[in-house]
Every structure is written in structure tokens, then in C-alpha cells.
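With one protein chain withheld, the remaining protein chains of the complex are depicted in position.
Should a chain be cited, it is by its letter among A, B and C, assigned in written order, with residues numbered from 1 in that chain.
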């Protein structure tokens, strides 16, 4: 940690700050300049609160030198983490497409979609049972029944499942789900993160609409600190001033995450764009930038979808795009 | 609802769209232009999903004419809502300052602060027991014990309490809390909102870091739709590209909310700014713009605060600022 | 300047960096930690390029200790700058309202508005002659003729003038203008800033739509570095994700600027909001936060205004609001 103080600071002011710092068993090395003095702190500074330092009036700025996350940090874990989702590996060179409807609507619907995407060689099925909707008057998902319909589809097709959890209370209902999704709006629902840290099941952690990459990694750290090492990150677009797309896919997040962390990262082109015609170019861009997977919305009848129809592909549209995805994934290994 | 379709649309394409719309018992009136046809929908369009309309390829754009919220809408409830917090009224011309520490740390700490702010004529005490922290390694609050310490402070000083809830499970612990706060990160924790709709206690709903005013009102609608009409909105700064302040206080939100809704709105200048020297100017700006109250962080020893010390005022600093606040509130009624 | 390097750096890597730094006549003081080494640079680091430092692979981060601006910096100029605009002082406790139409349209229009606002005790008249419009098909202003009409209004009413310049070529046409405005879109038109640095006339520098406060001060530094010390800053709203208002007034910028710089700052509530009914609350908020003035759009017939009618006040509306402004300005001096 580095602290910059004014060179005009009086001795007693400095003493107060030094006492505070040294009470944390940390050494101080000063570099005195003309206008500023730089204090370099040597030792374990994790427990020193930057905010507390900032309250000393002589302090002009404080800067952490070490990242605030450890378990997700590539510096302490060089090899890529590979997460196994019902037999399908993600990360460390393993790429998967996850596909399915925004929300599960009926036995026939989820089965038709599952079979449709499986015919395109897709291993993992997604489907929403608990739906976070900005309006209390919108369809909120089939909830427990939705999870049962997913289980039936799994029993019939053998496909592992991805579904979103909205509350720690519901975790027991997810016994048959292979990858539990934390939605963007819950990225900083710390209570939920803590509970997910106590189970061993893989977690798909979506980035919040306006969260920095560091905050996202800190949320992954919450899960890992609880003991669950099976975390997959999911970039799904951030909120900006642009209105031509629902969100702005932050494609740079892929290589940035790869450098900072060992965790796999997948991309959700459907929510990023909000429009089905953008799913193909954004999927291909994500692969070219190094993503470990994609999660794509597919519906058997988008015009009758109970949510987010505008961003869903039909099964035949998905088939065409998925062939390009497979080709590009294979090609990227050759360059 | 207004739908714009291309004038080149074929009859069978239009028929598909018309069938879909008319299945909702809504009438269509068309205005045919040279390049576009405008469809005006007459009737109750609340259940028509804009996304579903957008999936029809001939549709160029869809626009709601009515606001998606009803219970919070001033159009259907002209008079200002007044919320009573343990005997202190907020809204409809009633202004309150809420003050206290970011987090409750000990019996002596909360009592010293409570007495300090009460001496400045402040009625309502805030204090965090459950703390949403971006790092799993940071102080997470005293939780249940924190709420007990708050209860003691209430018993001694008679001040009603404000404290943040992070999970629906914890609501029973808040029996002694008079105004339950929903933090910015939980603004779209819809499960929590639904549970808070089932109780009658006043709710302080903070705006999310990157949420629009409409989304914020929709979250208030969730609580009201559940049956709880005692909602106070709290603007606490939004996330922008500016780094000189922790967040950007959206002061315009105050008059915008006043026009769109009948609910009271208070401002949190401490979190907006992130720096104690900005609390005074932002508090005064909020009052001048029409806010119904302020929620301000005060600590007896900011340098030893377990969280957010940099934005906390000392008790003497608060005294000075609160005198200005009182004077400006009184003055604003005269112009 | 502080440079953080990895403790694993090899001697020859460090030597390359040290040679580069020392070639700028700057001393290095190292603080060696377990994982990182902190290099504190002592001496005049203004000419050391942070980007160049960042190119050394061993460098993890670089941080400036001193602000990159000098002439606008309050640290080197403690007293408030007061700018004289045709006999009206702005800054250092002097507050002015500037009012007038978005664009000058005719002799009668500008004269009617000038007289109208002067009757409300306003000293300075604004009026656009060169208009930056996002569409090439929109009204672009009366240009030279507009400036002539402004001159006539000045001759008749005695009011000093504010008008926007869009190109350095046009500066000679502004002989009769007392305060030359640089619009938000030209805040980083560095060629224009340099030319305005060569004249002595006061400059009103609007903040860019997505510029940080530091970048804004650097643009003011451009003008001052050229020799023109008469700069007034103007906050006019920044671009965020919120769509209920045209822009988001960054009211915090007022006290932040007051701390960082000695230059006066005025607020444009008309462009911030984009809606006339928000002008009053935003004007009052700006005053309460410490602004040195306001620039408000007033039109004799907003429905027939050739630009930005929706944010213009009528002359009678302005009269009512300006009375409140005057009262609040007077009151703020008493608390």
C-alpha cells in the first residue's frame, strides 16, 4: 500500500497516522519529496482499511499495490481452472455452448428445444425457472415446477442443466441442476454468494450491469472463500449511454479476465445485444477474443415466448450459427 | 402502445401480428404513411409483451404510451404520500434528517453517536448491522448483535431506527427497526422486495448504482403491489465515468421523481460523494432541489470506523452542517 | 510520481527503467517489499510520460502524485479568481445570472428577450449565432448576422454579451462579445483553446459531455497557458445511462472544482435537464452547492424557437424563477 501525504504535514499529524499504521504490524518506509512524502507500507496490508487512512486530513491519496483478491488471482494459481458441468469441461482449452430458452414454459416446449439444440451437438441445456423481471406484473417463471420440467428434459435427453437461482432459500430445489447461475442483478447479493460458497456445485457468475471487472472478481472471491472452487464467469454486457443495443458487450473483459484470473469465462451474446440478429457476430467475436464458452437463448417459437423473445433464436437459426461457432472454435486453435 | 411497421409489409405478415395483438382483447387503429404504418393499440395493453412484438420481422419499433407502473404513479394518486417513521413524518412538506454511523460497532459507540446527533435535533438514528461489502475479507457488520445494540440505543434515546436488510430471512430480526433500508445492490433483489411488500413497516428503497429512474419506480411498485404502501425512495449517486467522486449524485432525480410519483424522496450525500467535505454542499443542493430528507453518516471517531470512515462526519462537524440544513429547509418554504 | 514494479524483476530490467528515469534528472528512492518494489521519484516529473513508463514490462502501475495542471490549480493560487464580464463580476462571492435565447433569430426577438430579462434585473445577455447541431439539416444559426443582431441589442440595452464560438477563424467576429463560450463538443478542440489563450477576453468553458473534471481543468489550463487568465467553467450535465433527463447535472462538480481550482464555475440548468420544468430546481440546487452563476435559456415564444424550445423558459416564467434565485443567493451568504 502506498500513501501520499503533504510535505507540509506536522510531526504530530504524522505521528497519528504512523501509530495507526504500525498498530497493524506493518512497516513504513518514507520517501520525502519537495511537495509530497510517499509512505510505502511493507507487510500484510490486507486488513488496513483504505477509507480509514483517507480520513487523516494530511493524506492526499492511498493506493493498493496488491490486488484485493487472492483465490481467483492468476498470480497465485497459474494454470487455468477447468470446471466440469455434468461431464462437459469448460476452461483450459475446453469450449462449450450452452443453449435453451429464457424461461421454461411447458414439458413440450423445453423438450422440443432441448432436442433441437442437442441435434446441433450442444451438450448443456439452459432454462429459467425463477425469472428476475423488472416489473411485478411480468411473468415471473414457473419456479419449482419449471425446475421439475427441466429435470424431465434432463432425464430424457441426458443433458446437464443450467438455471438461475434468485434466493439462498431455493438452493435445495436445484439438486438436479448442474450449473447454478447467479444473475447480473444478484452479482453483489453477498448473502447468496456466501451460501453458494458452501456447496460444491459449479456456479455461473454473471457480471452486474454496472460492475467493474475487479468487483466481479471480488464476488467470485466470495464464493471461493466459502470453499467452492467451481466458478465460471459470464460477461453479458454492461450499461452505457448507447441505446441501439440493450447493453454493451465488453469484449475486452475476456482477455483482461484471462490475465487477472485463472477462472473460465463465457459470454452471453443474447442478453448483451437484446436482438437476435446480433447473436451471430457477437458469438464469433467472443470466440476470437478467447472466451471459453457461450450461453445462447433458443426458443421453439420466439413470438410466443413468455420473456425476451426478441433476443431468442429459432432452432433452425441456432443450427446455422452453431455450425459457424464450431468451425471458428476449431480454427482458433490453429492460429 | 404504438407499433411502427414497414409499409412494405405483406398482408400475411400483418395478419400474424394482428392476430397476436387481438388475442389480447385490444383494438388496432392503423395510420398508413409512405414508408411506415403506425399501429395505435387501444385497450389494456399491460399484458402485451413488447419483446414479443419485436420478434415479428416487420416491426421496426414499439413504444409504450402508458407508464409501466401504476401504484407509485402520481397520475393515479395526486397527493404526496407521507410516511410515518416512529412518529417522524417524511414527505408532503415534512423533512427529516436521518443520521448515524455506517456500521454499529459497540454499545458505547452507537450511544455516543445517537446522543450526539439527537443533541443536534435529529429525530431518526441510522446504523448498519448487516453490511454489504465488496470484499469477503472486509468487516461484514455485527449482524444480529448490531440490531440488539441499536435496540438499546433506541430504548435509551427514544430515537426510531433505520437499518439495512440484506436477506428476506432476516426480516424477523428487524422488529425494532422503524424504517427498513434496501441497499443499492439489492434494488433489484426481487425476492426481497416481494417479502417486504408483505409487511407494513416503512421501507427505504435506495436507487441502484446503474438503474434508471423508471427501474427504481418499478422496484417500488414491487413493494406496493405486495400491499406495503410505506415506501421512501433514496437517491445515493449513480455510477458514471467520473472518478473525482465515488458516485455522481443525480440531483435531477429529485424533481423528476416528484413529477412521476407521489412517494417521498430522500438523499444520501455521504455515499454519493464518498468524501466528508462534500456532504455539506450536496445536502444543501438536495434540499434546494426539493428533497424530503437526508440520510447522513456520522461517527464519533471516523479514523477508527470499521467502514467508510472517509465519508463520515464527526459529531461536531455534523452539528455545524445540520444547523445550515435546518435554516435552508425553513427558508425554502418561504420562496 | 510513484512506480510499482514486481519484486521478481531482474537487475538488468531494473537498470533499463532506472536509466530512462534518471535521464530526466529525477532521483529514485526504492522501498522493497515482499512482492512489490515501490519507486518514489523525487524532482520535476512533469516531463516524464506515464505511458512510456508503462511500456516497461516489469512495471505494474504508475501514479502521479502531483496534479497535471498548474495555472488553474488552487494550490498555487489560493484566492478565488474574479472575472469581469462587461462590468459584471463572476467569482469570489460575485454571482450573476446570464439569460437569453438558444439562438438569435431576429432583431425583434433578441430585443424583446433582452428587455424581458433585463426587467428581471439580469445583467448579461446570451444568444447563439453559431449553433452546433447534430444534424446537418437543422438550423445552424444566423452566424455573422446573429452577432450583428446581438450587437444591436447590446447597443440598445447596454447588456454585455455571451455567445458561442465554433472555430478559431471566427474570433474576429466576436469583437463585441464580452464572454466567448466554448461549447461542450469543443471542450477538447485544442486548436481553438490555443487561439483563445492568445486573446484577453473572458472565456466560458463548458464541460464536455463525457469529460472528467481533470480533463476539463486541463482544457482550462490550455487557455491559461496561452496567457488568457479570464476563464469561467460551466457545468452543463454529463452523459449517463439515465434517459429521463437529457443529461445528468453533476452538481458535485461545483464543490470539487472549488477545492481543486480558483476559477469561477457557473451552471447551465437548461441543457442539463433538457426540460423547462427542471430549470427551477436545478438552478436552486446549483446555488446551494456553491455555484458562481447560472446561464439560463429564455425565449419570447418557445413553441416557435428555432432550437431547443423544450428547455426554454418564457419571459414570465423566468421572472418568477429569477426572483427565487435572487432570494436564495442572498440567503446563502447568511448561513
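Everything below uses one rule, namely that a contact is a pair of C-beta atoms (placed from the backbone, for glycine too) under 8 Å apart; a residue touches a chain by one contact, two chains touch by 3 or more.
These figures come from a predicted structure and were not determined experimentally.
The missing chain, though absent from the display, is touched by one residue of C:43, C:132 or C:290; that residue is C:132.
The missing chain, though absent from the display, is touched by one residue of B:126, B:207 or B:239; that residue is B:239.
The omitted chain makes contact with just one of the residues A:17, A:225 or A:278: A:278.
Interface note: of C:37, C:120, C:189 or C:300, the residue touching the hidden chain in the full complex is C:189. By the touch rule set out above, subunit A reaches the unshown chain at residues 210, 212-214, 238, 240-245, 248-256, 259, 272-273, 277-278, 281-282, 284-290, 323-324, 327-328, 331-332, 334-335.
For subunit C, the residues touching the absent chain in the complete assembly are 16, 20, 46-47, 49, 51-52, 54-56, 68-69, 132-138, 140, 166-169, 185-186, 188-191, 194, 208-210, 215, 218-219, 221-222, 225-226, 239, 275-276, 302-312.
Annotation for subunit B: contacts to the undisplayed chain at residues 2, 4, 29, 31-36, 38, 40-43, 60-61, 63, 65-66, 210, 239-241, 243.
Here, only the chains that are shown with their structure count from here on.
Two copies of one sequence, subunit A and subunit C, touch each other mainly through matching residues, since over half of the numbers at the interface are common to both. The chain with its Cα centroid farthest from the Cα centroid of subunit C is A. Chain centres here are Cα means. That of subunit B falls 31 Å from that of subunit C.
Centre to centre, using the average C-alpha position, subunit A and subunit C are separated by 39 Å.
The set of subunit C residues that touch two or more partner chains comprises 210, 240-241, 243.
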